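Note that one protein chain is taken out, while the other chains of the complex remain in position.
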Amino acid sequence: MINTAGITSYVSLRSNRLQLNEQSIFEKDEMSMADFLPAAYEALQINYPKFYKMDNLCKTGFLGAELLLKNAALKEKYKPEEVGIVISCANASLDTDLRYEATPGPALFVYTLPNILIGEIAIRNGIKGESACFVFDIFDAPFQTNYINNLFETGKIKACISGWADFLNDKAEAFFYLTETNQTNNNPAHDSDSVSKIFTEAWKS
Amino acid sequence: MEELMKTLKQQIVEQLNLQHIKPEDIGDDQPLFVEGLGLDSIDALELIVLLQQKYGVKLANPADGPKIFHSVRTFAEYISQHRTK
Partner (left out) sequence: MQVYVAGKGIITAIGNNVAETLQSFRKSKSGISHITILPTVHAGTLPAGEVKFTNEQLAELAQLPASVSRTGLFSLIAAREAINDANIPHLNKWRVGFISANTVGGMDHTENIFKAFHEDHTKADLSDVEQHDSGAVTGIVAEKLGIKDFVTTISTACSSSANSIMYGARLIKNNLADVIIAGGTDALCRFTLNGFNSLMILDDRPCTPYDENRKGLNLGEGAGYVVLVSEKVAETLPKKPSAKLVGYANANDAFHQTASSPEGKGNFLAMTGALAMSGLPHEAIDYINLHGTGTLNNDVSESIAIQRVFGMNVPKMSSTKAFTGHTLGACAGVEAVFSIIAMEEGMIFPNLRWQTQMKEVPFKPVTELMTGVEVNHVMSNSFGFGGNCSSLIFSKIK
(Lines give C-alpha, C1' and ligand atoms only; values in the text may rest on other atoms or scores of the structure.)
Protein backbone atom coordinates (compact mmCIF):
# COMPACT_ATOMS: atom_id res chain seq x y z
CA MET A 1 0.00 0.00 0.00
CA ILE A 2 2.96 2.36 0.58
CA ASN A 3 3.54 5.10 -2.00
CA THR A 4 0.45 4.34 -4.02
CA ALA A 5 -1.53 7.25 -2.60
CA GLY A 6 -1.61 10.22 -4.97
CA ILE A 7 -3.10 13.70 -4.82
CA THR A 8 -5.87 13.71 -7.41
CA SER A 9 -7.20 17.25 -7.00
CA TYR A 10 -7.12 20.29 -4.77
CA VAL A 11 -9.11 23.43 -4.09
CA SER A 12 -8.31 26.72 -2.47
CA LEU A 13 -10.39 29.54 -1.13
CA ARG A 14 -8.76 32.81 -0.21
CA SER A 15 -9.12 36.52 -0.86
CA ASN A 16 -12.56 36.22 -2.42
CA ARG A 17 -11.47 33.55 -4.86
CA LEU A 18 -12.48 29.91 -5.07
CA GLN A 19 -10.24 27.76 -7.19
CA LEU A 20 -10.19 24.11 -8.31
CA ASN A 21 -6.73 22.85 -9.24
CA GLU A 22 -5.30 25.73 -11.32
CA GLN A 23 -8.66 26.99 -12.46
CA SER A 24 -10.56 29.87 -10.87
CA ILE A 25 -14.18 28.85 -10.34
CA PHE A 26 -15.67 31.85 -8.60
CA GLU A 27 -14.34 35.32 -7.84
CA LYS A 28 -16.07 38.34 -6.43
CA ASP A 29 -14.07 41.28 -5.21
CA GLU A 30 -15.22 43.88 -2.74
CA MET A 31 -17.56 41.62 -0.88
CA SER A 32 -17.39 40.60 2.76
CA MET A 33 -16.46 36.95 3.24
CA ALA A 34 -19.76 36.34 5.03
CA ASP A 35 -21.52 37.39 1.80
CA PHE A 36 -19.01 35.77 -0.50
CA LEU A 37 -19.68 32.28 0.87
CA PRO A 38 -23.43 32.19 0.07
CA ALA A 39 -22.73 33.91 -3.26
CA ALA A 40 -20.28 31.14 -4.15
CA TYR A 41 -22.79 28.53 -3.00
CA GLU A 42 -25.37 29.97 -5.35
CA ALA A 43 -22.91 30.29 -8.23
CA LEU A 44 -21.99 26.63 -7.86
CA GLN A 45 -25.70 25.76 -8.04
CA ILE A 46 -25.60 23.52 -5.03
CA ASN A 47 -28.95 22.48 -3.61
CA TYR A 48 -28.40 21.94 0.10
CA PRO A 49 -30.48 24.42 2.13
CA LYS A 50 -28.74 23.39 5.36
CA PHE A 51 -25.79 25.39 4.05
CA TYR A 52 -27.44 28.62 5.15
CA LYS A 53 -27.64 27.44 8.72
CA MET A 54 -23.96 26.56 9.00
CA ASP A 55 -21.51 28.88 10.68
CA ASN A 56 -18.86 30.54 8.54
CA LEU A 57 -16.15 27.96 9.26
CA CYS A 58 -18.47 25.16 8.11
CA LYS A 59 -19.57 27.16 5.08
CA THR A 60 -15.93 27.66 4.15
CA GLY A 61 -15.08 23.99 4.53
CA PHE A 62 -18.31 22.81 2.97
CA LEU A 63 -17.74 24.80 -0.21
CA GLY A 64 -14.16 23.55 -0.45
CA ALA A 65 -15.28 19.96 -0.11
CA GLU A 66 -18.15 20.38 -2.58
CA LEU A 67 -15.82 21.62 -5.25
CA LEU A 68 -13.17 19.05 -4.44
CA LEU A 69 -15.57 16.12 -4.70
CA LYS A 70 -17.70 17.38 -7.57
CA ASN A 71 -16.11 15.14 -10.18
CA ALA A 72 -14.32 12.73 -7.87
CA ALA A 73 -16.94 9.93 -8.01
CA LEU A 74 -15.88 8.87 -4.51
CA LYS A 75 -19.04 6.87 -3.94
CA GLU A 76 -18.34 4.67 -6.95
CA LYS A 77 -14.75 3.99 -5.98
CA TYR A 78 -14.85 3.60 -2.20
CA LYS A 79 -17.05 2.33 0.59
CA PRO A 80 -18.22 5.03 3.05
CA GLU A 81 -15.85 3.78 5.76
CA GLU A 82 -12.87 3.79 3.38
CA VAL A 83 -12.86 7.57 3.10
CA GLY A 84 -11.27 9.68 5.85
CA ILE A 85 -11.31 13.39 6.65
CA VAL A 86 -8.30 15.06 8.28
CA ILE A 87 -8.40 18.81 8.60
CA SER A 88 -6.48 21.40 10.57
CA CYS A 89 -7.17 24.99 11.44
CA ALA A 90 -5.70 27.82 13.49
CA ASN A 91 -8.67 29.44 15.18
CA ALA A 92 -10.96 26.44 15.57
CA SER A 93 -14.52 27.63 16.28
CA LEU A 94 -13.46 30.94 17.84
CA ASP A 95 -15.46 33.01 15.36
CA THR A 96 -18.64 31.22 16.38
CA ASP A 97 -17.69 31.07 20.08
CA LEU A 98 -17.61 34.87 20.05
CA ARG A 99 -20.97 35.12 18.32
CA TYR A 100 -22.40 32.57 20.75
CA GLU A 101 -21.18 34.56 23.75
CA ALA A 102 -22.92 37.63 22.33
CA THR A 103 -26.21 35.96 21.32
CA PRO A 104 -26.48 32.43 22.72
CA GLY A 105 -28.87 29.90 21.20
CA PRO A 106 -28.95 26.19 20.43
CA ALA A 107 -28.34 26.50 16.67
CA LEU A 108 -25.18 28.48 17.32
CA PHE A 109 -23.97 26.29 20.19
CA VAL A 110 -23.90 23.34 17.82
CA TYR A 111 -21.12 25.08 15.91
CA THR A 112 -18.87 25.89 18.86
CA LEU A 113 -16.66 22.88 18.10
CA PRO A 114 -14.25 22.83 15.14
CA ASN A 115 -14.91 19.20 14.26
CA ILE A 116 -18.52 20.01 13.32
CA LEU A 117 -16.96 21.05 10.02
CA ILE A 118 -15.88 17.46 9.51
CA GLY A 119 -19.34 16.29 10.54
CA GLU A 120 -20.97 18.53 7.95
CA ILE A 121 -18.74 17.22 5.17
CA ALA A 122 -19.35 13.65 6.32
CA ILE A 123 -23.14 14.15 6.45
CA ARG A 124 -23.27 15.75 3.02
CA ASN A 125 -21.14 13.06 1.38
CA GLY A 126 -22.05 10.00 3.45
CA ILE A 127 -18.44 9.55 4.55
CA LYS A 128 -17.88 7.24 7.51
CA GLY A 129 -14.13 6.68 7.74
CA GLU A 130 -11.74 7.97 10.38
CA SER A 131 -11.81 11.71 10.88
CA ALA A 132 -9.66 14.12 12.84
CA CYS A 133 -9.38 17.83 13.39
CA PHE A 134 -6.12 19.43 14.52
CA VAL A 135 -5.31 22.92 15.67
CA PHE A 136 -2.00 24.43 14.51
CA ASP A 137 -0.77 28.01 14.13
CA ILE A 138 0.07 27.36 10.49
CA PHE A 139 -0.52 24.48 8.10
CA ASP A 140 1.90 21.68 8.98
CA ALA A 141 2.44 19.58 5.85
CA PRO A 142 4.85 17.02 7.38
CA PHE A 143 2.48 16.35 10.27
CA GLN A 144 -0.58 16.09 8.07
CA THR A 145 1.01 13.81 5.47
CA ASN A 146 2.54 11.55 8.12
CA TYR A 147 -0.75 11.17 9.90
CA ILE A 148 -2.68 10.40 6.74
CA ASN A 149 -0.06 8.07 5.24
CA ASN A 150 -0.20 6.07 8.44
CA LEU A 151 -3.95 5.67 7.91
CA PHE A 152 -3.26 4.47 4.36
CA GLU A 153 -0.46 2.12 5.39
CA THR A 154 -2.52 0.50 8.12
CA GLY A 155 -5.42 0.01 5.69
CA LYS A 156 -7.76 2.25 7.70
CA ILE A 157 -8.75 4.31 4.68
CA LYS A 158 -8.30 4.32 0.89
CA ALA A 159 -9.06 7.96 0.18
CA CYS A 160 -8.78 11.08 2.26
CA ILE A 161 -10.10 14.62 2.17
CA SER A 162 -7.60 16.79 3.92
CA GLY A 163 -6.23 20.24 4.28
CA TRP A 164 -6.80 23.45 6.13
CA ALA A 165 -9.87 25.56 6.89
CA ASP A 166 -10.02 28.68 8.97
CA PHE A 167 -12.40 31.55 9.54
CA LEU A 168 -12.05 34.54 11.85
CA ASN A 169 -13.06 38.20 11.65
CA ASP A 170 -14.49 37.80 8.16
CA LYS A 171 -11.29 36.29 6.86
CA ALA A 172 -11.65 32.82 5.35
CA GLU A 173 -8.97 30.43 4.23
CA ALA A 174 -9.36 26.95 2.90
CA PHE A 175 -7.03 24.59 1.14
CA PHE A 176 -8.31 21.08 0.56
CA TYR A 177 -6.84 18.22 -1.38
CA LEU A 178 -8.02 14.75 -2.18
CA THR A 179 -5.67 11.80 -1.85
CA GLU A 180 -6.65 8.48 -3.33
CA THR A 181 -5.15 5.02 -3.59
CA ASN A 182 -7.36 4.11 -6.52
CA GLN A 183 -5.56 6.29 -9.04
CA THR A 184 -3.28 6.08 -12.07
CA ASN A 185 -0.02 6.99 -10.30
CA ASN A 186 0.44 9.97 -12.62
CA ASN A 187 -0.55 12.23 -9.76
CA PRO A 188 1.80 13.82 -7.26
CA ALA A 189 2.67 11.36 -4.47
CA HIS A 190 1.20 12.10 -1.07
CA ASP A 191 4.25 13.40 0.74
CA SER A 192 5.16 16.55 2.57
CA ASP A 193 7.01 18.07 -0.39
CA SER A 194 4.16 17.73 -2.90
CA VAL A 195 1.59 18.97 -0.44
CA SER A 196 3.71 21.99 0.50
CA LYS A 197 4.27 22.73 -3.17
CA ILE A 198 0.59 22.56 -4.08
CA PHE A 199 -0.33 24.54 -0.99
CA THR A 200 2.17 27.31 -1.75
CA GLU A 201 1.10 27.52 -5.38
CA ALA A 202 -2.58 27.58 -4.55
CA TRP A 203 -2.01 30.36 -2.03
CA LYS A 204 0.28 32.36 -4.25
CA SER A 205 -2.06 32.75 -7.20
CA MET B 1 -55.09 34.04 13.35
CA GLU B 2 -54.17 34.96 9.73
CA GLU B 3 -52.11 37.89 10.98
CA LEU B 4 -50.36 35.75 13.59
CA MET B 5 -49.52 33.09 11.01
CA LYS B 6 -48.03 35.73 8.73
CA THR B 7 -45.86 37.15 11.52
CA LEU B 8 -44.88 33.66 12.58
CA LYS B 9 -43.64 32.77 9.09
CA GLN B 10 -41.40 35.82 9.15
CA GLN B 11 -40.12 34.98 12.60
CA ILE B 12 -39.43 31.36 11.66
CA VAL B 13 -37.43 32.37 8.60
CA GLU B 14 -35.47 34.86 10.69
CA GLN B 15 -34.88 32.67 13.75
CA LEU B 16 -33.84 29.65 11.69
CA ASN B 17 -31.83 31.62 9.17
CA LEU B 18 -33.74 30.11 6.23
CA GLN B 19 -32.22 32.43 3.66
CA HIS B 20 -33.39 30.29 0.77
CA ILE B 21 -37.08 30.51 1.72
CA LYS B 22 -39.47 33.45 1.47
CA PRO B 23 -41.94 33.64 4.38
CA GLU B 24 -44.89 33.67 1.98
CA ASP B 25 -43.70 30.40 0.41
CA ILE B 26 -44.43 28.50 3.61
CA GLY B 27 -47.88 26.95 3.49
CA ASP B 28 -50.17 27.33 6.51
CA ASP B 29 -50.54 23.56 6.79
CA GLN B 30 -47.24 22.47 5.29
CA PRO B 31 -45.34 20.19 7.68
CA LEU B 32 -42.33 22.09 9.05
CA PHE B 33 -40.18 19.07 9.78
CA VAL B 34 -38.57 16.34 7.68
CA GLU B 35 -40.71 15.91 4.56
CA GLY B 36 -42.01 19.48 4.57
CA LEU B 37 -39.65 22.35 5.25
CA GLY B 38 -36.89 19.93 6.25
CA LEU B 39 -36.27 21.30 9.75
CA ASP B 40 -34.39 19.18 12.28
CA SER B 41 -34.07 18.77 16.04
CA ILE B 42 -31.86 21.84 16.50
CA ASP B 43 -34.41 23.93 14.63
CA ALA B 44 -37.04 22.64 17.04
CA LEU B 45 -34.95 24.02 19.91
CA GLU B 46 -34.72 27.38 18.14
CA LEU B 47 -38.51 27.38 17.82
CA ILE B 48 -38.73 26.75 21.57
CA VAL B 49 -36.48 29.79 22.05
CA LEU B 50 -38.71 31.81 19.69
CA LEU B 51 -41.80 30.74 21.61
CA GLN B 52 -40.24 31.89 24.86
CA GLN B 53 -38.71 35.17 23.68
CA LYS B 54 -41.49 36.46 21.49
CA TYR B 55 -44.59 35.01 23.16
CA GLY B 56 -43.52 34.35 26.74
CA VAL B 57 -44.40 30.66 26.62
CA LYS B 58 -41.97 28.30 28.30
CA LEU B 59 -41.97 24.78 26.90
CA ALA B 60 -40.41 22.52 29.51
CA ASN B 61 -40.66 19.24 27.66
CA PRO B 62 -39.11 19.14 24.17
CA ALA B 63 -41.19 16.02 23.50
CA ASP B 64 -44.22 18.32 23.12
CA GLY B 65 -42.46 20.03 20.21
CA PRO B 66 -43.53 17.83 17.28
CA LYS B 67 -47.23 18.35 18.00
CA ILE B 68 -46.98 22.12 18.46
CA PHE B 69 -44.53 22.75 15.64
CA HIS B 70 -46.22 20.47 13.13
CA SER B 71 -47.23 23.37 10.88
CA VAL B 72 -47.52 27.13 11.05
CA ARG B 73 -51.21 26.70 11.85
CA THR B 74 -50.70 24.35 14.80
CA PHE B 75 -47.91 26.61 16.06
CA ALA B 76 -50.16 29.69 15.81
CA GLU B 77 -53.03 27.92 17.54
CA TYR B 78 -50.78 26.93 20.43
CA ILE B 79 -49.46 30.49 20.74
CA SER B 80 -52.91 32.08 20.74
CA GLN B 81 -53.96 29.76 23.57
CA HIS B 82 -50.87 30.13 25.73
CA ARG B 83 -49.22 33.46 24.97
CA THR B 84 -48.34 35.78 27.85
CA LYS B 85 -47.10 38.62 25.65
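To keep things simple, chains are lettered A and B as they appear, and every chain counts its residues starting from 1.
In this section, a residue touches a chain if its C-beta (ideal position, glycine included) is under 8 Å from a C-beta of that chain, and two chains touch if they have at least 3 such contacts.
Please read all numbers here as calculations on a predicted model, not as lab measurements.
For the chain excluded from display, the touched partners among the shown chains of the whole complex are A, B. Among A:Ile25, A:Leu44 or A:Ala132, only A:Ala132 touches the chain left out of the display. From the set A:Ile25, A:Ala39, A:Leu113 or A:Ala189, the residue in touch with the chain omitted from the display is A:Leu113, counting the whole complex.
Contact between subunit B and the absent chain runs through residues 40-42, 45, 48-49, 62.
Residues touching the missing chain, restricted to subunit A, are 80-81, 85, 92, 94, 97, 100-102, 104-106, 109-120, 122-123, 125-135, 150 (touch as defined at the top).
Criterion: only the chains that are shown with their structure count from here on.
Chain centres here are Cα means. That of subunit A falls 34 Å from that of subunit B. Every residue of subunit A that touches subunit B in the complex is listed here, in rising order: 38, 49-50, 52-53, 105-107, 110.
Residues 16-21, 38, 42-43, 45-46, 49 of subunit B are the ones touching subunit A in the complex.
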